[in-house]
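Excluded from the complex is one protein chain; the other protein chains are retained at their positions.
Think of it as A, B and C in the order they're written, each chain with its own count starting at 1.
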Amino acid sequence: MTDTPNVSTDDEPIRDVAHLGHVELLTPRPDESLAFFTDVLGLREVERRGQSVYLRGWGDHYLTTFAITESDRPGLGHAGWRTVSPRALERRAAALEALGCGRGWHEGDVGHGPAYRFVDPDGHAMELYYESETYRPTPELRSTLKNQPQRYLPHGIAVERLDHVNLMCADVTANKEFMMDHLGFKLREYIELDSGVEAGAWLSVTNLVHDVAYTRHYLGKPGRLHHVAFWLPHREDVLRSADIFTEYRVPIETGPSKHAITQAFFVYVMEPGGNRVELFSGGYLIFAPDWEPVRWSEAERGTGVYWGESLPDSFKIYGTPE
Amino acid sequence: MTDTPNVSTDDEPIRDVAHLGHVELLTPRPDESLAFFTDVLGLREVERRGQSVYLRGWGDHYLTTFAITESDRPGLGHAGWRTVSPRALERRAAALEALGCGRGWHEGDVGHGPAYRFVDPDGHAMELYYESETYRPTPELRSTLKNQPQRYLPHGIAVERLDHVNLMCADVTANKEFMMDHLGFKLREYIELDSGVEAGAWLSVTNLVHDVAYTRHYLGKPGRLHHVAFWLPHREDVLRSADIFTEYRVPIETGPSKHAITQAFFVYVMEPGGNRVELFSGGYLIFAPDWEPVRWSEAERGTGVYWGESLPDSFKIYGTPE
Amino acid sequence: MTDTPNVSTDDEPIRDVAHLGHVELLTPRPDESLAFFTDVLGLREVERRGQSVYLRGWGDHYLTTFAITESDRPGLGHAGWRTVSPRALERRAAALEALGCGRGWHEGDVGHGPAYRFVDPDGHAMELYYESETYRPTPELRSTLKNQPQRYLPHGIAVERLDHVNLMCADVTANKEFMMDHLGFKLREYIELDSGVEAGAWLSVTNLVHDVAYTRHYLGKPGRLHHVAFWLPHREDVLRSADIFTEYRVPIETGPSKHAITQAFFVYVMEPGGNRVELFSGGYLIFAPDWEPVRWSEAERGTGVYWGESLPDSFKIYGTPE
Partner (left out) sequence: MTDTPNVSTDDEPIRDVAHLGHVELLTPRPDESLAFFTDVLGLREVERRGQSVYLRGWGDHYLTTFAITESDRPGLGHAGWRTVSPRALERRAAALEALGCGRGWHEGDVGHGPAYRFVDPDGHAMELYYESETYRPTPELRSTLKNQPQRYLPHGIAVERLDHVNLMCADVTANKEFMMDHLGFKLREYIELDSGVEAGAWLSVTNLVHDVAYTRHYLGKPGRLHHVAFWLPHREDVLRSADIFTEYRVPIETGPSKHAITQAFFVYVMEPGGNRVELFSGGYLIFAPDWEPVRWSEAERGTGVYWGESLPDSFKIYGTPE
C-alpha cells in the first residue's frame, strides 16, 4: 500500500503504545460494587469469569474495558495498555524483560489476547497486549449511529467510556520516567513542590492530556490507586450525574468543579468497594509533537480547583488500599 | 533518554504527519471577512503581511493557525500540515517529490519555518513543515490557566481553535488514497454510493475523526473548498453561536444539528467572502490502531443529519470558488 | 392574617385561574402510547381507572398531570385548569354557565375534586377545579431534595413536568378572546397574517409565555390538538432526548431547534397514537403586568424557526384527530 519507506531510527521517540485498553478494579464488596457500576454509572455487564465481572460503556470500542474483581482489599487489579501493532508489543515486551520489571506472558483474558505483564517502579500491575476484541452489538443493542459501538441506553448516568487511571505512588519521578523512557509516554503536566519533589505527573500516548497520572502518596506508600476515570460527553452530564449520585446516596467527595491541571470538569465519588471513581468531561487535546510539559509550582497548583474551591484533604491522602 | 531501540521497518505505517497546523482562506471581501472572523467568531489578529491577515483562537497552541488573504475569488489558499519531527518532514518531502506532486520548498511564513509545498490529486494546495512558533502571550493575554495558551476573551462567539478542513473534489477516492498512502492518514468514515462511487471520506492522523475530509463535487469540479471548521468546547456554545449569528445577520446555512457521520454537533454559515465556515463541538475520538473505517451506503447516509432534518441542497453543491 | 383590605372591583382583571393542571390525551393504541410515555419519556404511572392511565413527571407537584385514554381516534381528551381558590372556581363556573358554554359539574377524577366542564368556542373540552391532590412520595421515591416532589429517576428521557397545550382551531381570535374575557388569560404573542386573520395566539395566566396556545387549522377544522408539551430543565436534555428518540425509532417531526415565538428550544415527535408531543426547554418569563402582546406579521413569523430552518408542512397542517 505504501510506496515510500518509513525509516525510523533509534533516536526517534517510542510510539508503540496506542492507548489505555482496560482497567481491573479490586473490591471487597463485589455485589455492591457491581450494582454501583451497572445501576448508577450505567455500564453493561458482558461476561463473568472467576471472581471477575467484565463491563463496558456504550461508547467503548472494545468488548470490555473495565472489570471488577472480588478481593480482600480494594485497589487496582491492573491496567492494560494496547500497543499499535503485534511488533510493537514484541518490542516493548523485550525492552521490559531486559529491564527486569517484566512478569512474563499471560495467555489473555476476556476481550484480549496474549499480554505481557510488568510492574511500574511503584509496583502497580500493568500489561501490554495487541489482540483485542472489537465490540459487536446484538441487533437490539445496535445503535442507529453506525459509528457508535452500541446504542445509547438511557439508564443511570450512562458514562460513555473508560478514560484514564490515576495511580498514587511513593515516587512520582521514578514512575514518570519509567513510563516515558520505556513505554513512550509524553509528559503533559506536572507539579513540582518547593522542595523540588514532584507531587504529580500527567502523561499520555494519545492526544488526551492524560492516559495515566501519578500522584504522590503523602506518606510515601507505594502501589495505591487514586482513581479510575470515565468520560461523559458533556459538562451537563457531569452535573446530572451529581444529582443522580445524591439521589442514590453515593457520597460525592468533591465536585462538580473544574481542575486547573488538565482542565477537567470533574466529580469524584467513592464506589462501595472503597475505590475513588471520577466522572469527567471537558479538558483539552494536545496535538503538538514538541509539547512543553506544563510545570505547576506548589503555589500555582494552589487548591487543585480552578474556580477557587479547595480539594478536600481526603483527595490528597486517600488511595486504595488504604 | 531512551534505552531501548525503536526499530521500525518499511511495512509499518507512516506516522510522520502530526496534525493540521494552519489554513489559509481566500476572500474577495477582505475587510468584511476580517470583521466576521474577529468580531463575530472572536479570533484575534496577530500579524499582517502582504495581502494576508494572520489570526488565532484563544485555544490555539501556535502563534497563528488561520489566515485570510485577499483574492479575486474565495476558496482555499492552502492547508498546512505539521510533521512530527524534522526528519519526518524530510521523509515526506522526498516521497512527494518522487511522486511528482511536489511544488518545492518555501522559506516559511508567519508562525512557521521552511515548508514543502505540494498539491493533492485534485489540485488543493498544501504544505508540510515542522518548525512552528508556539504562542507566547503578552502579560495581558496570559491566562490564569497555565495550560491554556491565551486567556479566554468573552468577545463574540469566541471559537477555541482551528479544527479541520473539508475539501470538495472531483474524485474522492484518488484524494483519499493519496492522503493515506503518502501522508499516513487513516480512513475513519466514508460514503459509498450505490453506483460504487465514493461520495465522501473522513481522514485523520490524530485521535480526531477527521483532520481533513473530502467531499465529492456533484459536477466533478476539482479543487474546491467545502468548509473550514473551528472547535467550540460545548454544544451550548454552538447553540449560543446560532443566536449571535442571527443577531449579526450572518446567514445560517444549516444547523445547529447533529451529523450522523462524525457525530459532530454543527452549525454552518457563509462568511462575507463566500466561504462556508463550520463551528462544531461533540463528535467522538478514535484510539484503536486497527480502526475499521465506517462505511455509509447511500441509504444509510440519508439526509446527512442524525435527527431527521435534511441538509439543504446548497450543502451538497456549493463550494468555493463556485 | 391580613390586616389590610384587598378590595378589588369589577374593572380589575380576572385572576381566578392559577395554571394548567392536567391534560388528557386520547389514543387508539393505548399500550404503545403508554410504553412511549413511560419507557421513552420517563413518566411514571400512578393509577388506572376505566380506559385511562394516569401519569406524572418527577417534577410534577400534583399526584397526576397527564392521562392517556383509549379511544377510537387520537386527540385531546380535555384540559384541566386549576383555580386559585374555591371561590374563584365558583365565580368562573357561574360566568361560564351564564355564557352557555358550560357542560355542568363533574364529581372529579384521580387527583382532583369537583370540576366544572365547558368547551371553548372551537369545541375543545376543558374543565376548572380547585381541589387537588399534592403528590406524596413513598419513601423509595422521596427525593434528597425536600423541594422536589419526587426523586429524579434516570430512566428514559425523564421529562420534568407537564407544561402547556397547543390547540388547533378554526378561529384563533374567537378562542383567544374567550380565554381572555372569561378566564383571565393574558395574550403574550400572536401571529396576524396579511389578510388580517389571526394564525396563532399564545396565552398564559402564569409567568410563562404560554399555558395554552391556539393555532389555526389551515382548512378550518375545529377542535384539534396540535400538541401537548413537557418541560425539560436544560437544552442539553432536549439534545439528549433527540438521541434517545432516534435510538427508539420514534420519528422526530422537527427539531431540536429554537422557535422565534416563545423562544422555546424544542423537539417534536409523534407518539404511537398519532398525537404530536413537544419536549422543550428555554423560553422566557413575563413579569410585567402590562405586557404588550408581541405581534408577528406573516413575514416576521417566517419559517417558525429562529435559526433559519423551516418547520415542515406537517407542522402546519397536521392535528389530531386528522
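As a convention for this text, a residue touches a chain if its C-beta (ideal position, glycine included) is under 8 Å from a C-beta of that chain, and two chains touch if they have at least 3 such contacts.
These numbers come from a predicted model, not from an experiment.
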{"item": "Full-complex contact with the absent chain, from B:E236, B:E253 or B:E309", "value": "B:E236"}
{"item": "Of B:L128, B:I157 or B:I261, the one touching the omitted chain in the full complex", "value": "B:I157"}
{"item": "Residue in contact with the excluded chain [from A:G57, A:G255, A:G304 or A:G319]", "value": "A:G255"}
{"item": "Touch criterion as defined above, residue of C:R29, C:R44 or C:R91 at the omitted chain", "value": "C:R91"}
{"item": "Footprint left on subunit A by the chain that the document does not show", "value": "235-236, 239, 242-243, 245-246, 251-258, 265, 267, 306-309"}
{"item": "In subunit C, positions touching the absent partner", "value": "1-16, 18-19, 59, 61-62, 82-85, 87, 91, 94-95, 98-99, 132, 134, 144-148, 180-182, 184, 189, 206-209, 233-236, 260-263, 282, 284-289, 292, 294-296, 300, 306"}
{"item": "Contacts of subunit B with the absent chain, listed as residue ranges", "value": "42, 143-144, 151-152, 154-158, 234, 236-237, 240, 243-244, 246-247, 249"}
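As a convention for this text, only the chains that are shown with their structure count from here on.
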{"item": "Approximate Å spacing (C-alpha centroids) for the pair subunit A, subunit B", "value": "30"}
{"item": "Euclidean distance of C-alpha centroids - subunit B vs subunit C, Å", "value": "45"}
{"item": "Residues of subunit C engaged with two or more neighbouring chains", "value": "236, 243, 246"}
